[in-house]
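A single protein chain has been removed from this complex, and every other one stays in its place.
Chain IDs A and B follow the sequence of writing; residue 1 opens each chain.
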Amino acid sequence: MSKSKEEYIRRDGRKVDELRPYSIRTGIFKNADGSAEIRLGGNWIVAAVYGPKEHFPKFQISQDEAILNCRYHMAPYSTSERKSPKPSRREIELSKVIKSALEKAVLLEAFPEMSIDVYIEVLQAEGSTRVASITAASVALADAGIPMRDMVVGCSAGKVDGHIILDVGEYEDKEGEADLPIAIMPNLKKIVLLQMDGKLTHSEFREAFELALKGAMQLYEAQVNALVSKVKEMGEIEEAEE
Amino acid sequence: MRDLRKRTLSDILRIKQVSKFIRENKRMDGRKLDEYRDIEIKTGVVKKAYGSAYVSLGDTIVIAGIHFETGTPFSDTPDQGILITEGEFLPTASFYAEPGPPTEEEIELSRVVDRGIRESEMIDLSKLVITPGEKVLKLFIDFNILNDDGNLVDAAMLAAVSALLTTKYPNPEKVAELENDRAELKDVERIPLPIRDIPMTVTIGIINNRYIVDPTLPEEIAADALLSVTHTKNDEICAMQLLRGELDYNQLFEILNIVLEKNKELRELVLSKVGGG
Partner (left out) sequence: MSEESQDEKKIVIPGEVLKDKKLRPGEKVIKTVGGLTVTTYGILAVERNKATVIPYKEIYRPRKDDIVIGAVVGYGNSGWFVDIGSYTKAFLHVSEAINEKFDSRHDELSNYLKIGDIILAKVTDVARLGYFQITIKDKGLGKIGDAFFIKVNPVKLRRIIGRKGSMINLIKKNINGDIILAKNGVIVFKGDYDSYIKLKKTIKLISEKTFASGLTSKVSEILSNDNTNIDE
């Protein structure tokens, strides 16, 4: 029978409400206008932003706002079986939901007729890549100087062995009973990505949602730290000229 | 590649200055004409792959990963495994790198890397056979350009070679015992890849009749010719590609002398950072 919530220890040694080790860095690529890297457990994901820039083809431009293009893609070596470099249906769906989430934050109306490209590359995948991707992409957008209403940060929760758990790892995704990835705008308190599969009762769902929120806020702090430390490298802040 | 219409202002400003520096035997980043940029090599960066390497050559960044699958051998080589090399620019790499099917430049790059590894006979493909004539291992070298600041051939070759040197592959004898191999291949006992040679590629650009080692992207664009030469560990030439331009006969032999020197330097670096050989 399942143990009580306090003592249940997950396969990778984590407690139910524990994130995997994580780190976020920004400004990793020289050519891109903005870039970021996230590591979350075994996940290693990079994101680059180009733009705002002229949109092609011209007949597709939007007169009112910028068009956000988003590609989520996995490298052939990112999984334990080789993945064909050609985008799969899964990657296309994830590109779409990630785009929808980021679109809510970016002030697209500031750049009519332009496009902003967001490229996400999963170099190693280990569960919950879509939410980690959003977290990195939003840092890359900020790094590119693109105005946003808020950051976007993602996290997942799930159910394994009858326990509601935070930050679904690879085995938990494959063998668990439910998976709930979410992304939020942490200051505006809005949900911008929500997917679920598996089975949860209403009370389990609430518990999972709240756990995912808690994890997202922790990762939000890591986003803030990555950006703040980047500016600090440029010297102690002292605007007044001597 | 040389089309300035697809370049950004920053790129064009750098390109315009290249020959101004070269005329003074200097380079924009302060390097000597025959000097490589800082090279960083990290292996085992992707644990999911059988072998992997991260290489940065100045601002150029390449990752290579090695994978295996089982397959049927080619009918003309029933007792050899199969080597497949696929390289792509990730759209993160540059303003002009867009997602989509491989461009001719990407295909050329993959094939140049493939040729160096294949023709040096770096890997003993006969050790990749499970059942002769029926079943062999397919070795995939996948590499990606994450950021492009030129000399992708040398960087990709370093990444591919470093990844292979640290690869452990599924023991074919144990694979033969499997019933349903594909799903279980990754759980099979792994042994070091049978390495026979270590190819090294050095690319030289010619600008204003001067030879430039390890060209950056603006230097590549400004160059009148670009030649990549791959050597085996015994200093035999095993692959060449004139990537662009034209050469005088004597220029070719002058370049070969430079490459032979530089190739040693590079090989020592790889051996000290990765080991093998």
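In this text, a contact is a pair of C-beta atoms (placed from the backbone, for glycine too) under 8 Å apart; a residue touches a chain by one contact, two chains touch by 3 or more.
Nothing here was measured: the structure is a model prediction, and the numbers come from that model.
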{"item": "Residue among A:98, A:114 or A:180 that touches the chain left out of view", "value": "A:114"}
{"item": "Where the missing chain touches subunit B, by residue", "value": "4-5, 7-10, 12-17, 20-21, 24, 26, 29-30"}
{"item": "Where the unshown chain meets subunit A, residue by residue", "value": "33-34, 51-54, 105, 107, 111-114, 142-151, 185-188, 223-224, 227-228, 230-239, 241-242"}
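We adopt the following convention: only the chains that are shown with their structure count from here on.
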{"item": "Inter-centroid spacing, subunit B versus subunit A (mean Cα positions, whole Å)", "value": "31"}
{"item": "Interface residues, subunit B side, partner subunit A - complex", "value": "45-49, 52, 59, 61, 63-69, 86, 88, 90-95, 99, 140, 142, 144, 146-149, 182, 185-186"}
{"item": "Contact footprint of subunit B on subunit A as seen in their complex", "value": "29-32, 35, 42, 44, 46-48, 50, 71, 73, 75-82, 85, 87, 117, 119, 121, 123-126"}
